[in-house]
Each structure stands twice: as structure tokens, then as C-alpha cells.
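Removed from the display is one protein chain of the complex; every other protein chain stays in position.
Note that the chains are named A, B and C in the order they appear, and that numbering of residues resets to 1 at the start of each chain.
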């Protein structure tokens, strides 16, 4: 996992997703090297880069041109040869023309959470996974509710990480903001 | 409890202790209106002010002249008539000449944690309480260890609070740094 | 604050609300000795007892007869002379005939969260407070949403407490389940 501070950043673009959360998303996504992944709301590109190093193909989308720009920079820095297709667009438009997906990750949805999950469920392969990383309270309950409705057996964990700053006077624990990771499985028995 | 943002602040002086932690310290301290309290490492004066509104007498000490200055400002703002004695000094010197205490609160100890707790135990009344608020890892284990040695039945809770920022787009959960509250009781049965 | 283990308990009745959460609810409720409080979903009676020791009058309601029974036991144990009126009923029925309230606390709502908050808002005095303690994800977002709609300036904190078990081999940190505390103020400026 790439340390947080090594990513290029642009002010006003959220991310990168913190290392521990990237790690947990990779686990929950149960990725394999054959997977096709869509990263919605790629922001700084933290998850896009990590997926690109582990799967066959990554599609990444963000409406914010600066997010697309910094994601591109991070791909060049960490995985210039990765098979990644980047879209400066809204997710629903991009999802009209995508091949079947193994994994859909949603880090930001610009108010379209419900239709993105529903459309994602349609284009997900059997056995595919949807993973939502939520910093908003409302995203948590909405994601669980829709995944339940779609019979995707939602799982939710809320993760709080405090990182020690090792000083001479002692180790000061500094909190990262809590993130909920919601996971659903298609045709899971 | 006074909201965090209403306290005067000086850059470089830590605090105020967040509202929820102040609230829990008041509970753990089992304060009554007759109590005499010593606040070691008063910083911005958050706890000093809250104690001053609820007990008979507060002594507060900090080595940092700016901490003493801003604590004074906050006392003037929130409780100008409170019975508070403020010392710009190191805690151990001040503790040589204090009357018996009901409550000793330690928010900062400048490397003197062990002797401050030991001296505090000596000048604590029967039934008195020592409360340490710890942001450093080492303060937690050291406090538990010394309070155990002094047979003060240590209790420790680690408290993580995330506060929602209510926006139009949703409620963003922002973490405060975790704080451990360690409590010991003198002659507790 | 009464230690958790001192409360009488009946299997199948949730609670008591953990000490740290009771403490924070008292703070968020900004109680004074003149206050009239309604405790909805009183469960084991932890909050009912604590309020009864600090305010003028407490109404407490629970649909579960065993909850009413154990709350009664705890009132007898900790505050036999407190002015508490207990109802084995659903909250909305009870709320038809109550005097104006200073504080409404909702610990359980049996699916009636929205109407209970709305009715509470109607019978709350100017300056009154509504406090919801939420262990369910959905209660959090719903409470924030309704309090926003009622222009009650919702505040939400999520509180995670880990309590140390002090053993000879060391101090084992055991987590309590996270609780969100949502607070709203009537005619707050």
C-alpha cells in the first residue's frame, strides 16, 4: 500500500483515501488479477492506483476536472503502464457504455447514490461486489437500504483509525475521520 | 458545558479540552460544591472554568505563561467571581504548599507524571480522586501502573468522539483525537 | 453517575445506558433542577434514574411491561422519593396528555421516531431540547433529518468508549458499542 503522503495532491480535491481504508477496500473487494473495476468519484486517485496495480482493468470517473488531472498524475507516478480509463463525466453517463464489472467502488456520488448503485447492480457480473466508502451519515443508511432492496446481502463496518505521532515526549494519537465501508454481493448465496 | 468555540484561545497553547471530555471529567471526578480541586497543566483553562462553576475552590497551574494568561481571560469571560488561584509555575513546587485536595486533575505534566501523581496521592483527602486526561500513549500505561501501585483502583476509558458537520449534502463525521481518562480513588473500598 | 453494574437488570430489557453515555446525555440536555423531562423507551431506567436525581419531574414510558418493572426497581433502589411518573404504553399516546416539556429524551422509539420527534417539538417549551441516543444507523440519519426540517439546529456526536480491564498481565481494552447522541434545540438563535 502506498503511504498517504506520497500521493500528489491538488487543493480542493478530496483524498487520497487513507492507507488503512484503501487496504480494507482491497480486502472487501476480494479482488483478483482478472477483475474489471469501476471507481466512481476517484478524487485524488488513491483507490484507482491501488486497483490498477492488482486487477486487469480499471475505469475511473469524476465530474471534477481537477480530480481527473491529479488522478492522472498519480497513475503516471505509481503505475504508468496500468490499464486505466479515466472519464471526466458524471458516473451515470459513463455507466451506460461499460462492459460487465466485477467490482464497483463508490467514493463519491454527487447526489446520485441510489441510481449509481442500481445501475451498478445491473452491469455487475454474477458474484460481483459493490463497495461504498462513506464519510456522510446519510450515505451509510441509504447504501444499506438499497443493497438490502437489491438482495445484495449488505455488510457495513465503520472504521476509526488513530495514528500515533512518535515524538520525544511520547506518542500522540491523532484521529482520522471515521469511514464506513458498505459491501454488497450479487447472487451471493 | 461551554461550547468549545466560545473559549478564548492563544496559538501554541493546547485546548480547550473538548466539551464531551470536560463533561466526562466532571462525572468521573464526582464533584460536589464543597470540593477543592487542583488542575495541573490547565492549558486554555477549559477544565479550570468548568470546575470553578461547580466546586468551592480551584487551584490551577501551568508552566507556560501564555496558558496562565488565556486561562485568566477565560475565567474573566465565564466566571469572574469564581474562587480560583492560578500559578505560573511547575506543578511539584505548587503542590508543596496546598491544602488537602478532593480532586487532582492532570491534563499535562511536562515529564513529571509519576511524582505529580505520587505527591497528589499524599495531599488527597480520604475519598479523593485523581483524574488524568491522556493524549499520549505512554501517559496511559504509566498512569494505570502508578495508580495500581498506590492501590487507587485505577479505571481507564478511552473515548473517541466524532462530531457531525451538518451540510446540505449530508452530515460529515469529523473525528476528535481520542483521549483516555484514567481515574483513581483514595481509600476506596 | 451510578456505575453500570449497580443497576438491577432483567434479561431481554436493553440497558442500562452506559455510564459515559448517561453522563453525556445529562450535559447535552443542559438540565436544571426546574426541568420537566420525558424519557421515551426507558428500558432498564438508567437515564430515568439519573434525570430523577437532577430535575423537577420525569415522565418515563416504555411499551415493554418488563422495562417498566425494572425501571421501577431501579427508581426504588436509587431514588425512591423522586418525582417520576411511569407509563406502560406507547409514547405517542402518552404524549397526548403531557404538560410542556424542557427535555425529551428518546432511547427507543419502536418505529415511531418521526412522529415522536414531531409531537415532542410541539409540546416542548421554548428553549427546550430533544436528545436521541441512537444505536441504529437509520436512527442517526432520520433524527438529523427531522430536526433539520423542524429548524432545531441538530448536533450529532458519535461516541465510542473502550473500557480497560485492569489485569495482572496488563490492561485489556474492551469496546462498548458506539452510540450517537443527536441533540436539537427549540427556538435556538
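To be clear about the criterion, a contact is a pair of C-beta atoms (placed from the backbone, for glycine too) under 8 Å apart; a residue touches a chain by one contact, two chains touch by 3 or more.
Note that the structure is predicted; figures quoted are calculated from it, not measured.
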Residue of B:27, B:156 or B:181 touching the missing chain in the full complex = B:156
Options B:144, B:161 or B:179, residue touching the unrepresented chain | B:144
Where subunit C meets the chain that is not shown, the residues are 111, 135-139, 160, 162, 164, 169-178
Residues belonging to subunit A that touch the chain removed from view | 1, 19-20, 23-24, 26-27, 30, 141, 144, 148, 154-164, 166, 171, 173
Across the whole complex, the chain not displayed is touched by subunit B residues 137-138, 140-142, 144-145, 156, 158, 160, 178
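Following the convention adopted for this analysis, only the chains that are shown with their structure count from here on.
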Note, CA centroid farthest from subunit A's centroid sits on chain B
Have a look and report which chain pair racks up the highest count of C-beta pairs in contact.
-> B-C
Same-site or different-site touching of subunit B by its copy subunit C, using the half cut | same
Between subunit B and subunit C, what is the separation of their C-alpha centroids in Å?
-> 27
Hey, what residues on subunit C touch two or more of the other chains?
-> 141, 144, 156, 158, 160
